Every structure is written in structure tokens, then in C-alpha cells.
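First the structure, which I've put down as C-alpha cells, then a few questions once you've had a look.
All protein chains but one are shown at their positions in the complex.
Here is subunit A:
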Amino acid sequence: MHIHKFEKIWLIFGITTLLVFLTVVGVSAFYMGNQPPSCLATINPEKVDTTAPFDEPGLKKVEGKEWDYELIFVASAFAYNPGQVEVPKGAKVKVIATTKDVIHGFEVAGTNINMMLEPGYISEFVTTFDKAGEYLIVCNEYCGVGHHMMSSKIEVVE
């Protein structure tokens, strides 16, 4: 099959850029550890309130781990627990969240924290809060009639 010379140049250029792009994405994922939230742990969604660590939602200082704090959230229609939380600036935090009923979103607006909460699964993401201020947490997956009222707040304090 004949391919026009210009089309060959165009495709070689395009495929080369594609390979460079995929290499960048791959190095970022596997070498630098920038993977999307993919915690593989499961939980009984009907026993969230009595299962650690979700029996005590909120911020907890931890020792001997790669992060300084664990921030536990429980989502259910149409609220997060805690409804507001303070985090010290510069702290490395592992956000751990799950849902008690339907699928919810967990997005901290203006940051890279963005994960789906699905019944039966635990979602985690490790991040550092570098800038002081108030961050809005919104549910970004439709969960029912009160979906747009579902929010929480992280205050990053000095």
C-alpha cells in the first residue's frame, strides 16, 4: 500500500511525539510514583462506622510512616464526616476515605486530590499541603438529589 511522502513524514513525526509523551507519562508513573489513587483494600460498606480507621474520622498524627498525618473521611448521602478539619501547613498527609452507601466523589478543589469513593473499597492519596488557606471538598460524582449540597472543608493553618 502506497503512503504519500508527506503523510509518512507527518505520521513519523506524530508517532515519535506520541512515544515521547507516553514515555514521560510512564516514567512519572513508575519511576517517580505518580500513580492515580488505586488503593486495592476493601471494606464492608455497611460496617464502616465500626471499622478502623473509619470509626474515628478526622486528622490523626502517626509515627514511623512516610507521612506525618492520616486524614480519615467517611462519605454518605449527602455529607462528609468530618464536615471541617484543620491541617498544619507543610504536613505530609495520607487522605483515607470511603463511602457508606452509593458512589461519591472526593475532590479537594484547587489541588490534585481527586478520587472516586466506591462502596466496598477504600480510596487513598498522599499529598503535602504547602499553601495556607481554605480548601473546598466537593462531591463530584452524582449521588442523588442532594449531591450539590455535599461538601466539606480543609483549613490549612500555619
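The criterion applied here is as follows: a contact is a pair of C-beta atoms (placed from the backbone, for glycine too) under 8 Å apart; a residue touches a chain by one contact, two chains touch by 3 or more; residues count from 1.
FYI, contacts and distances are computed from a predicted model.
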I notice the complex is incomplete. Of the names "B(O/a)3-type cytochrome-c oxidase subunit 1", "GTP-binding protein", "ABC transporter permease" or "Dissimilatory-type sulfite reductase subunit beta", which is the UniProt protein name for the chain that's not shown? "B(O/a)3-type cytochrome-c oxidase subunit 1"
Please identify which residue in A:A29, A:V62, A:A132 or A:V157 touches the non-displayed chain. A:A29
Of the residues in subunit A, which ones touch the absent chain? 1-4, 6-7, 10-11, 14-15, 18, 21-22, 25-26, 28-30, 34-46, 77-78, 101-103, 105, 107, 109-110, 112, 114-124, 134-136, 138-149, 151, 153
